[in-house]
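One protein chain omitted, others in place.
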Amino acid sequence: MSEMTVPTTTSIEAAAARTVRPRLWRRLLHRPIAVVALILLLVMAGAALLAPVLAGDPNAFVAVERLRPPSAAHIFGTDNLGRDVYSRTVFGAQASLTVGIVTAAITTAIGVVLGILAGMFRWFDAIVMRIVDGVMSFPIIVLALAMTAILGPGLGTVILAMTIVFVPGMTRVVRSSALVASELPMVDSARAIGAGSVRIFWRYILPQATTPVLVQAAITFTTAVLVESALSFIGAGLPPNVPSWGASLSEARSYLTSAVWMWGFPGLALILTVLAMNIVIDNVRDILDPRAGGR
Amino acid sequence: MLRYLAQRLLALLPTVAVPLVLVFLLLRLAPGDPAAILLGDSATPDQVAALREQLGLNAPLWEQFGRFLGDVVTLRLGDSLFLGKPVVDVIPDYALVTLEISVIALIVALVLGIGLGALAAFRSGRPAGRVATALGIIGISVPQFVVALILIVVFAAWLHWFNVGGFVPMSKGFWPHLRSITLPALSLGIAESAFVARITRGAILDVVREPFVTTARSLGVAPRRIAAVHIVRVAALPIMTVAGLLVASLLSGSAVVETIFGVPGMGRLLLDAVGRRDYSLVQGIVLFTGLFVIIVNLLVDLSYSVVDPRVRLGRKSA
Partner (left out) sequence: MSAPLLQVSDLSITADTAGGPYDAVRSVDFALDRGRALAVVGESGSGKSLTALAIAGLLGEKLTPSGSVRFDGRELIGMGAADRRAMAGRRIGFVFQEPMSSLHPILTVGQQLEEGLRAHFDMNRRQRADRVRELLDIVGLGKARDIRGDRIGQLSGGMRQRVMIAMAISCEPELVIADEPTTALDVTLQRQVIDLLGSLRERLGLALMLITHDLGVVAETCDEAVVMYGGQVVESGPTATLLHDPAHDYTRALLMSIPVLGDDRPRLPTVASIAPWLRDARQDAADLRPVTELVTVAPGHRVRREAEGVAA
C-alpha cells in the first residue's frame, strides 16, 4: 500500500480556492447567454459612470422640440417637455445603478456583521433573528412610503427603507454559511491543532461565505433597482430633478401610445439591466450547484 | 393544531411589531415636535399642548411606548387629519378593495405561475420548457408597473376591452365593478406569476431527483401518477413557503398599481396620506398592513400543515 502524505488543511483550502474561483469564471465565460448578459451589465455600468461624457444635460429642454420621435439629433426622441430621452436614459442609468449598488453595499455590510454574529453566538441568533425575520415579510413600498412621510422624500429615505427590508435576507445567507462552515471537519481539525477563534473565522468561515454573499448582494441589487423605480414612478423616490428610469416612465403615462419612445427606451434599459443581472445570478448558481439541474 | 397556529402567530408578531415600532420611533426622533407634526400647520399652540398631554409626550420614551401599545391594541389610532374621521373608520373600505384585488392577483399568480413552472420542469430541455423557463426569468425582471403599462396599451388602448381609471364600486353593479378591477388585478398577478413559476420549476426539479421517485418507478407507477401524487406533495412545500413573500410583494405592488388605475385601495390611500402629511392615517395603514400580512401568512401556514402534516407534529420525524 503506497504511502500518502497527509494533506494539511491549509494546503486543501489553498487548493480549493485555486480551483473554485477561476473555474467559476472560466465556466461562466463559456456560456454564451451569460457572456451577453455580462457585456450588457458592463454597458450599463459604463453609461452610469460616463454619463456626462456620453450624453448632454438630461434636464435641458427645448419646448419646440416636444414629443419628437427618434431622429439623428435625438436618437431616442424627446419627451413631453422637449428633453432628450437618450440623455435622460443614460443619466437614469447613473441614478438607478447608484441606488442599487449603494443599497446592496450597505445591506451586505450590515448583513454580514449580523449574520456572523448570529452564526457564532446562539443568544444573538435567538433574539435578533426573530426581529429581523419579522421585517422581511413586510411590504417594502408601504414601509418606504411610511418612512417618507416622517423623514421626507429623498435618496436617503429610500435607501434606508430598502436596507431595512433587505438586511434580513443577507443576514440569513451569511448566518447559514457561517453555521455550515463552522461544522466542517476542517474547522474541527484546525481547532484540534490549536487555531484560535479569530483565525478560524478568518481562514475558514469567511471564505466559505464569499460566493453566497456575492450572489445575495447581486439579488439585493436587482430588487433595489426595481423598488427604486417603482417608488420614483409614484413620486416617492428620488427627487424630481433626478432623471431616474421610474420617473421617466411615470412622465410618459399620458403618452403611452402617442410617444412610445418616451417610455420604451427607459423601460427597456431598466428591464435589460435587471434581466442581465438575473441571468448572471442564475448561471453562477447553476455552476456552483449543478445538482439543481439548471434552475 | 391550535398550538401550531399559536406558535406561528408568535413568530409573525414581529412582522407588525417592527414597522409599528419604527413608525413610533421615527415620529418621536424626527426633527420637530411630534404633536405639531401630527396636527399639521394649522394647529394652535393650545391644540398642540393638548395633544402632547394626551399622547404623554412629556413622559419618558418607555412610558410613551406603553401608551402607544395600549392605543394600538384598543384601536385608538387618532383621527385622519384631512378626512376628519377616525382612522379606524376610514381604512376598512379601502382595505377591502385592496384585499379583493390582492386575492384575485394571488390566484392568477398561483395558477399561471404553477402552470408555467410545471411546464418548465417537466419539459425541461425541450422547446416548450425552455420558453417557459425564459419567460420566468424575463418576468421577474419586469416591474409590476411596467406590466400594468403594457396591459393598458394592449387591452385598453388597442383593443378597447377595458377603460383605465374609473373604478366602479360593487354597489353600482357586479360586472362593471369586476371590469374596473380586472386590469389592476391582472397586472399584479402576471408580474408575480414569474416568481411563482421559477420557484415551482426549482421545487419540481429538486423532487424529481429524489430517490423515492425511483422507488415509485420500481413499482411500475405510471409517470402521470408519480407527478400528480408523489412529486406534487413534496414540491408544494417550497411554493407555500414563499407565499408569504408573495403576499408582501403583492401589497407593495398594489400601492403602485392602484395609483395607475385610480383604484381607491389602501396603497393609494397611503400615498395620499404621505403627500398630505396625515401621520395618524399613515400609522394606521402601517398597522393594518402588518395585520394583513399576518393573517395571510397564517392562512398559508394552515394550508402548509394540511399538505405536510409533519409540521403539525413538530418535526420529530426528521
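Should a chain be cited, it is by its letter among A and B, assigned in written order, with residues numbered from 1 in that chain.
Basically, a contact is a pair of C-beta atoms (placed from the backbone, for glycine too) under 8 Å apart; a residue touches a chain by one contact, two chains touch by 3 or more.
This structure is a prediction, so every number in the text was calculated from the model and none was measured.
Only one of B:L51, B:I101, B:I152 or B:A216 touches the absent chain when the whole complex is considered: B:A216.
By the touch criterion stated above, the residues of chain B touching the omitted chain are 210-212, 214-222, 225, 229-230, 233-234, 307-310, 316-318.
What we mean here is this: only the chains that are shown with their structure count from here on.
Rounded to a whole number, the gap between the C-alpha centres of chain A and chain B is 23 angstrom. Those residues of chain B that touch chain A in the shared complex are 11-19, 22-23, 26-27, 30, 37, 124, 133, 137-138, 140-146, 149, 152-153, 157-158, 198, 201-202, 205-206, 209, 244-245, 247-253, 255-256, 259-260, 267, 270-271, 273-274, 277, 279, 282-283, 285-286, 289-290, 293, 297.
If you check the complex, the residues on chain A that touch chain B are 130-131, 133-143, 145-151, 164, 222, 226-227, 229-230, 233-236, 249, 253, 256-257, 263, 267, 270-271, 274-275, 278-279, 282, 291-295.
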